[in-house]
Structures are given as C-alpha cells and as structure tokens.
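The complex appears here without one of its protein chains, the remainder shown in place.
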Amino acid sequence: MSLLSLRDVHVRFNTAAGVVRAVNGVSLDLAVGETLGLVGESGCGKSTLGKAIMKLVPIAGGEILVEGIDIAPLDRKQLTDMRRKVQMIFQDPYGSLNPRSTVGRSVAQPMVLAGWTAEATATRVETLLRWVGLPTDAKQRYPHEFSGGQRQRIGIARALALSPRLIICDEPVSALDVSVRAQVINLLEDLKGEFGVSYLFISHDLSVVEHIADRVAVMYLGTLAEVGGRDQIWRSPQHPYTKALLAAAPVANPRLARTRPRTVLQGELPSPLDPPAGCPFHSRCPIAQDRCKAERPTLRPVGGGALAACHFV
Amino acid sequence: MALPLEVVGLSTTLFTRRGEMKAVDGLSLSVGAGETVALVGESGCGKSLSALSIMRLLPDPPARIVGGEVRLNGRDLVQLPEEGMLDIRGQEIGMIFQDPMSSLNPVATIEKQIAEVLMTHTDLGRGQARARAHELLEMVGMPDAGRRLDAYPHQLSGGMCQRVVIAMAIACSPSVLIADEPTTALDVTVQAQVLALLKKLQADAGMAMVFITHDLGVVAETADRVVVMYAGRKVEEAAVDDLFDTPLHPYTAGRLVACFAAERG
Partner (left out) sequence: MQRLEFIGRFARNRGALIGAVLILVVALMALLAPLFFPVDPLRIVGQPELWPGEDPDFPLGTDSLGRDMLSMIVHGARATLLIGLFASAVATLIGVSVGATAGYFGGWIDEIAMRAAELFQTIPNLIFVLTIVVILGSTLANIVIAIGIVSWTPIARMTRAEFLALRDREFVQACRAMGMGDFRIIAGEILPNALPPVIVLSSLVVAGAILFESAVSFLGLGDPNVASWGRLVGDGRQLIRSSWYICAIPGVAIMITVLCLNLIGDGLNDALNPKLRDR
C-alpha cells in the first residue's frame, strides 16, 4: 500500500477574474521511504497540490489517501490522526515561524495540541532541537535571532515533532543562500535515513531535486506531464515539456554550456484561468499536432518505468 | 582606443549611525566591446552596490563613492556633475534590474515607458517614438508586440516585463549594459529565454555587458570573464573556463564545490 495516493485531485479557486483550476486531475503515488520530487515552474500548481494534501486549501474533487484512508472529506477534528502522519516544511524560513513566539513555544505546539504533559513536551523539544543541530538554549530565543538556515532547521524540528511518516517540503531551500542550502538538504537526508520518513519535495530548482529525489513528477499547468525515476527522467526525458525544462536549466560548466544543443522553449505559460483545450502544453510544444488541441493525453507508460502524458512519445 | 567600461580602484562606503562600512573596496574591472563580465558573489558582498556606483545611482546618504574612477569610453563618470550623468544613464549605459515588476511604472503603458526613454535622449517625436518602441519590443521578442504597446505592466507576465525592461535599457543603443540579477526572479524556461535574448542583443550591437549574479550556472552560460567578489573586494578574476577548471581563491573554490554538490549529488 502506498503511503500517499492521489486520485484525480482537483483544486479550484474562485477569483474575481474567474475560476482558476490550480490542480486539474492529478494522480500520484508515494511509497514508504521514498522521496518524490515535484517540479514545475511557478503557477503550475505544485505548491497548491502540497497544500491540498495538508488540507490547507479546499479540495474540489478526487481522493487523497493517506495509508489507505481518504482524507478529502474529513473535517478538522477527524484529521488529527492524519496530521500526526503528515507534516509540512514551508518555503520562507522568515515567515513560517511566529515572530512573537519563542522557538521553544513554536516547536512545542504539535505536542501541546496532542495533549502531551509539560515535562514530556519540554524533553521532546530538546531532543528535536538536538536532532536538527541547534543548541538547546535556542528554546528561549526568538526567530529573528537566527539565520535563515537555522530557522529552516527550527521548521524541520517542528515538522518532526510527532514522528510523521511523510513530510511535505514546499520549496524548503529556495529562500536560502547556496552554501546553506546544501546543509539543509543534507540534514533532510540524514533524518530520512534515521527515521524512515518520506518526503514529497516540491521545488522549482531542478539541481536540488536531482540531488535529493528518488522519483520525480513534473507538473505543468495543474496537470502531471511526466512521472518517473530520477535517473530515468534526467537521462531520457520523454515528455517534450520535461525535455525543455531540463534543457533550460543552466549547467555550471562553461564548455558544456557552449556546446550542448539547446532548444529554448518559446511562448508564454497560458493563464490557468483559461487553460488550452486538449493537452495543456500544446500551445508551446515543439511536436504538437492537431490531435493535441482536441484530446487531453493521460499518463501512460513510456518505458523505463516512467509515465508521460503525451500522445506522441 | 579606450575600452567601453573601465573601473579603477572604485571604493564606496556606507556611512551609517553605527559607523562606516566599506561596501565596495578598491574594485577594478574592465569590459571590452562585445564582452560579458560576470560579477559573482553571495548576497551582501557588494556586487549590486558596485553596479549602482558605476551608474552613480547610490542612495546618498548613506552610500557615497569615496575613491576610484569609472571610465566610460575614456571619460571618468565619478567626476561628472549629476546633470551630466542624466545624459549618460539610459543613453550610454543601460541597466536591467532584478525585479522586472517593480522596475516598471505600474500606472503607465508599456509604450509610454519606452517612449519616455527615447524622447529623453533623442529628438524623436511622439509618433516616431511609438514606432521605435514597437520595433524595440519586436527586437526583444515580445509576443504580439503591437498589442502589448498599450498594455500595463500588471497585464504581462514576469518574463514579458523583463523583456520590456530590456527594451528600455537598449533603446538608445548603449555601449555598456549592466544587468543586475536579471533572471533571478524568473522561472528556468523563461530564464533561458531571457539569457538567449541578452546574448543575441549583445552580439548584434557589440555591447559590453556586466552581468551580476550569484548563480554559477548562469555564469557558465553567459560570461566570458568572471570577477568574484567577497566582502566588498575582488578576490578573483579569470576567464570563465579557467575559473571553473582551477579556481584560485578558496572562496571561489568553496562556492564551486557547493554548486557541484547541489548539482551532482
């Protein structure tokens, strides 16, 4: 059984300009102990999907199964069990901690909500801070006294508080300086080895995802373009969008950068208010044909264990 | 003949209540026509303040140039009176900023903003300026350029806004272009579009370009030479291939290791 299973998940937002289909029929599985990278450009719905799993945004349709239980229809009180299993790390280490709460109070919150005793909570907080490599006197201090990387560690400690099975990492290193990034990534990997936690790792930074993910899902305009093993995707991407995305990422090697063939994706991302009919990518796709304008492709096996949503691969 | 841009011993100090801080400390660099020099360093290393010093756009107070020369085609800008700089900026040096949305005026149309640059520095009339603005938008690859002339910035995507900013920067065919993290706020596919565009424009016009970034991948893609800054000083300067092969300064090496670690795993 998968730890997390998404079945045709939809998320819609009503805005003044119309209905935004932020997530438009996503189905995805995440196995125990796996790190699944979810990549895509801004506005593709990857963060919204992460929030949908945490039930932070209303779900318009589909099933979200956590260890086989559909959490989509549950209300806040019925979600207690799920909250214990699934937690989240946020992008902005400056914004994800209450500036007027001490670090100790922030990290203790999950235990307090779970009804732990004061001593048990205090012990746990110290353990957590030690795990993420912070001094225990961090408890009494306020978030503004810490650097970005340290704050992200505090966020990780809070997410680990009740020993979750799955942590949703929403761009956890995007706001950090490059040198700090590697430290936080390493910490996440160490914790995974130690506690067997799984990650849904949401990021627009391909190099980070390549580093940490076992499998990768590529999102475009609210739908999945391709899902597959990391090496499979990097070595032989199938979907034309995946190809374009990987080709667009700059490589830190000047000679390779000059010689490698480069297809720069033309055009602009269509508005999610008015997504194109048929394949969402057809308006920018180099291999699009008439069929793509009419018929929306579904994910199907394309070899190497990967799935891609394209009629012509 | 003098190089398009030669910076010699440029020093900029921040005068704050808590004391003086050397934000740029004796920076020297030169950029030839058609050449791209990348200015690299971590946030706070002084690379953006260097760019603002060259443009003489420093927030004064607290920042002030305390020494050095900025020679544009042989003429020292540091000694120039402010009125003289007005003619230089936009005409002889173009600048592109990191956040395209906030470098455009939200209540003016695209045409008006490009035309204003043109009419400030040339004798073009309203109609000619509009036609030239249209041309420029096509040059920067704006899809549907004719219709975008009357659009407002919020109606355009981040990538399109950056194209408009680039169009404004090259409107008067400057000999030097300073790009301060021009793609940091953009997605990878849009970043690739903008980088390709900048390279093409530079090759066509033979502009000298100073490219400020913290992303070594972008450096490898765009630069001919690299200047690495740390704590306000230049710690290394090398041709891009040499820098990536054999970094000399430990700071550069550290950055490359971190970069490769993130890239290779």
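Note that the chains take the letters A and B in the order they are written out, and that residue 1 is the start of every chain.
One rule holds in what follows: contacts are C-beta pairs under 8 Å (C-beta built on N, C-alpha and C of every residue); 3 or more make two chains touch, one makes a residue touch a chain.
Everything quoted here is computed from the prediction, not taken from an experiment.
Novice: Report, in label order, the displayed chains that the undisplayed chain touches.
Specialist: The chain that is not shown is in contact with A.
Novice: Quick one: which of A:95, A:267 or A:303 touches the chain that's been left out?
Specialist: Missing-chain contact among the listed residues: A:95.
Novice: Touching the left-out chain: which of A:124, A:158 or A:230?
Specialist: Checking the options A:124, A:158 or A:230, the one contacting the hidden chain is A:158.
Novice: In the full complex, which bits of chain A touch the chain not displayed? Write them out.
Specialist: Spelled out for chain A, the touching residues are 51, 54, 56, 76, 79-80, 83, 87-88, 90-92, 95-101, 106, 109-110, 113, 142, 155, 158.
Assume only the chains that are shown with their structure count from here on.
Novice: Measuring from the mean C-alpha position of chain A to the mean C-alpha position of chain B, what distance in angstrom results?
Specialist: Roughly 33 Å, centre to centre.
Novice: Which residues of chain B touch chain A once you look at their complex with the stated criterion?
Specialist: 42-43, 143, 157, 159-160, 187-193, 195-196, 214-221, 223, 240-241, 244, 254-256, 258-265
Novice: Quick one: which bits of chain A touch chain B in the complex? Just the residue numbers, please.
Specialist: Contacts found on chain A: 41-42, 177-179, 181-182, 185, 204, 206-208, 210-211, 244-245, 247-257, 262, 264-269.
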